[in-house]
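Just one protein chain is left out here, and the rest sit where they should.
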Amino acid sequence: MGLFILKRLGVMLLTALCLTFVVFFLTNLYPNLEKLAKTQGNARMTDAEVSSWLDNNGYGAPMLVRYGEWLGVVPGWTRTDEETGEIRGRCIDFGDDPAEAPRFCGMLQGDLGYSTVSDDEVSNIVGGRLLLTGKLMGWVLIVMIPSALVVGVLAGMREGSRLDRTLSTASIATTATPEYVSGVIFIVLLASSTAGLSPWLTENGWIEGRTLFLGSARSAMEDITFWNFTLPVMTLALYGMGYIARMTRASMAEVMTAQYIRTARLKGVKFRTIVLKHALRNALIAPFTVIMLQIPWLLTGVVIVETLFNYNGFGWTLVQAASNNDIELLMSVSIVAVIVVLATQLISDIGYVYLNPRIRIS
Amino acid sequence: MDPITWTGSLGPFLNPLMLAAIAVFVLGFFAQLVLNFAGVQPGEVQINPDHTLSVARSPNDYALMAMKYAVLLFLACVAVFIVGGIVQPSLEQKGIIGAMGQRFLPVWIAMILIFALSVTFKRRLGLYGKLFDSPIGMVGFFLVMFWMLTAIFAGLVATHGAIDVVSQMRNEVPGSFMPDPDEGEYLVYLLGGDNLGRDVFSRMVFGAREVLKIAPAATLFAFMVGITLGLPAGYFGGKLDTVLTFIANLVLAFPVILLFYLLVTPEIVASGIPTYMAAVLFLFPIIFFVILFNSRFFTQPFTRNIYIFLTVLIGGWLYLGLAWNSDPLGIISMPGNILIVFVSVVFVNSPTVFRIVRGIVLDIKTRDYVAAGQTRGEGPWYIMLWEILPNARGPLIVDFCLRIGYTTILLGTLGFFGLGVSPESPDWGSTINEGRRLLTIYPHPALPPAIALMTMVLGLNLLADGLREESLRD
Partner (left out) sequence: MAEDTAYDGPILEIDKLSISFFTRLREIPAVMDFSANVMPGEALGLVGESGCGKSTVALGVMQDLGVNGKIVGGTIKFKGRDLSEMSPEELRDIRGSQIAMIYQEPMASLNPAMKIGKQLAEVPVIHEGISEEEAMKRARQVVEDVKLPDPDRILKAYPHQLSGGQQQRIVIAMALMSKPSLLILDEPTTALDVTVEAAIVELVKDLGKKYGTSMLFISHNLGLVLETCDRICVMYSGEAVERGSIEDVFDEMKHPYTQALFRSIPLPGADKNASPLIAIPGNFPLPHERPNGCNFGPRCDYFEAGRCDAGPISMAQVEGNDRHATRCLRFQEIDWSAPPTLADKKEKGVIGDTVLKVDNLKKYYEVAANSMFGGADKKVVKANETISFEARESETLAIVGESGCGKSTLAKVLMGLETATEGQVMLDNLSIESTEIQDRDTRTVSSIQMVFQNPFDTLNPSMTVGRQIIRALEIFKIGNTEAERRVRMLELLDLVKLPREFADRMPRQLSGGQKQRVGIARAFAGGARIVVADEPVSALDVSVQAAVTDLLMEIQRNEKTTLLFISHDLSIVRYLSDRVMVMYLGHVVELGSTDQVFSPPYHPYTEALLSAVPIADTSVEKKHIVLEGDIPSAMNPPSGCPFQTRCRWKSEVPGNLCETEVPPQRKMAAGHEIKCHLADDILAQMDPVIKIAAE
């Protein structure tokens, strides 16, 4: 088991290296750098000025070297200004003594760089944003997983029954409704003061405010309430839910036709006990993997929902960083995303082995 | 002038009926729920001594029957609205629903033709024919065909141009009359105007064309890439499999949205990366077909040479046009921003297809007919493409339908973030994005494209479900 995890970790590390390099490569292409130079310097720089600006700020080195610097395995660049004799460098903060500055300053040293747009250390920005998104994801998972599993198990335990057909069609409908569609519909239906249910409810005096729910989650960054957080959570949970429910249903339906379920039935076990004691564990092996792999998939949803509901979390940061060409911030955001993806994959592998005695004990 | 009403002259008669249908449906649903919890079983099928069947109905069944008839009544009302819209002369009488029904007339005619032909010959049409045995599959097929036909007849269906701006119509509600229409111009904005004063209905109709131009083709390319790589990975196994699986997992581990943000930007287009990616990805279909024909006909060199020559000629021509934008005849080309969208979608989809194909191959390659092929000395590619692939078609067709839906969602996502589309484009994703800013005040511009996208993806998913169910039968 230990060896297995070690091997998986090795593959993960390799994957992470490859992925971060791809992101680094794509964010550090010359057109991006040129744009950066023009926003940092001035917009009407000539080509020669651009390249000298890039050279002066450490962007002139070959791609691999810069990737190494960013990673923290290659010493940070230094440059002595020929006129003033001032030494500047990647690892030298403004005003610090160049002699005392560390030689390496990259991801591995915990230095995530500097956000050119927000004018702040990246690590300061990412932490808070991650926490906000963490809250959102937490609620989504709490809502999504149990309801998806219940729906899936109920549908799959009697395949072909009316209950199964109803729940399956509902699940299909939710998988056909991406966040930007369901979000829009929810807002119109529940959070608009001119359309949907809210005007009617207000008229009858059944709700206090002007709308049933709030169509923006900006206030939820300070204080999460049922009123301001329901819609984003619901929007995000709904899309993933159908998929997990369908996986659970398929797995459950397959297990319910297995011979050992017939054995149990002909042993005189009650239907409820069959479902709970015999079928459930076997049926949850496959969906477990799906649930774990769903988390990175939710990432796209997070970006959409945070944009749609104006919730300044991690996804919103990604959009901002990407559209403002904020290279270092985008790099850090990618790192986090990649780590989340790989971590869930690892957990899914280990959980699969743990749940499945056929593999665990062999 | 007041905007026309939703239901027109038929409204006063049919609206109460529809409301009643909805009420019965809701009541029936709750009644059945309560009865179920109270332990009332649905009626059982009884077998009479003369081997006929009869059903002993319980209250539960009556509730369900009521629900069924409510749905039928509702659909009948909708049908009457549409027919009324086609028959009645003036817009006020038609109402918005009727008027839209009338605009979709070419779609209805084509649809009735398709369904009539398919149902008549369903026993001779294989899997496609069996689709008409499954209600779910039929609904799915209807929805998909609806949008397909809408895309085809978009020019006839739409009332205005996709980018015609009438500034007075800004944010006007559905059914509003145009201020001073030109001769022969359609008099109203059926679904209102958006924040620039464009017709929402027409943009929705043209949006179908935008989506259906890319989604099926991109999915097809993703399948070509996934199949061409998945077959050898599953069949040969070993190092090749390890490397390919690692690469596939690498792409899968990449958060889709990040990839889009990195790939679909003007800077990347300028760097030429999309062209290189297209150059690689678009090569796969040609490779696929060349191997396909070579492995089958290598014993008859003449036939093989004809097939391969044709493949290389046509494939090469399309390839030069699409990937390098240098078609010698100047017919085929693809604008840069569409190309990058296309390439990214193919790139994101192919690893999943790869994994599916690989899994199926691992299963099928243990069959005896594969061994029979091996023992008579068939080459590996013949076995993969002619012995294994045809028998994997069931799950692949189902996944193809699902994947078109997923691709449609991805395209919508791109549009939603304004990536890779021209700002004027009527595609559903960008229309939703434009509409969402004033959503709580003017919901009408964002809703139609949202519902359009939802119904089309739903149709594809239902179609896939129906196909899966029917292909598992017998």
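For clarity, chains are labelled A and B in written order, and residue numbers in each chain start from 1.
Here is the rule we use: contacts are C-beta pairs under 8 Å (C-beta built on N, C-alpha and C of every residue); 3 or more make two chains touch, one makes a residue touch a chain.
Everything numeric in this text was worked out from a predicted model, so none of it was measured.
Colleague: Identify the residues of chain A touching the omitted chain, counting contacts across the whole complex.
Modeller: Per the touch rule, chain A residues meeting the hidden chain are 1, 3-4, 7, 160, 258-260, 262-270, 277-278, 281-282, 285, 353, 355-359, 361-362.
Colleague: Can you name the residues of chain B that touch the chain not displayed here?
Modeller: Per the touch rule, chain B residues meeting the hidden chain are 45, 47, 49, 51, 53, 133, 299-300, 367-369, 371-372, 374-379, 386-387, 390-391, 393.
As a convention for this text, only the chains that are shown with their structure count from here on.
Colleague: Cα centroid separation between chain A and chain B, in whole Å?
Modeller: 27
Colleague: Touching chain A in the complex: which residues of chain B?
Modeller: 42, 64, 136, 246, 249-250, 253-258, 261-263, 265-268, 270-271, 273, 405, 409, 412-413, 416-417, 429, 432-433, 435-436, 439-443, 446-447, 450-451, 453-454, 457-458, 460-462, 465
Colleague: Once bound in the complex, which stretches of chain A touch chain B?
Modeller: Listed in rising order, the residues are 11, 14-15, 18-19, 22-23, 26-27, 29-32, 35, 162, 168-169, 172-173, 175-178, 180-181, 184-185, 187-188, 191-196, 211, 215, 296-297, 299-300, 303-304, 307-308, 315, 318-319, 322-323, 333-334, 337-338, 341-342, 345.
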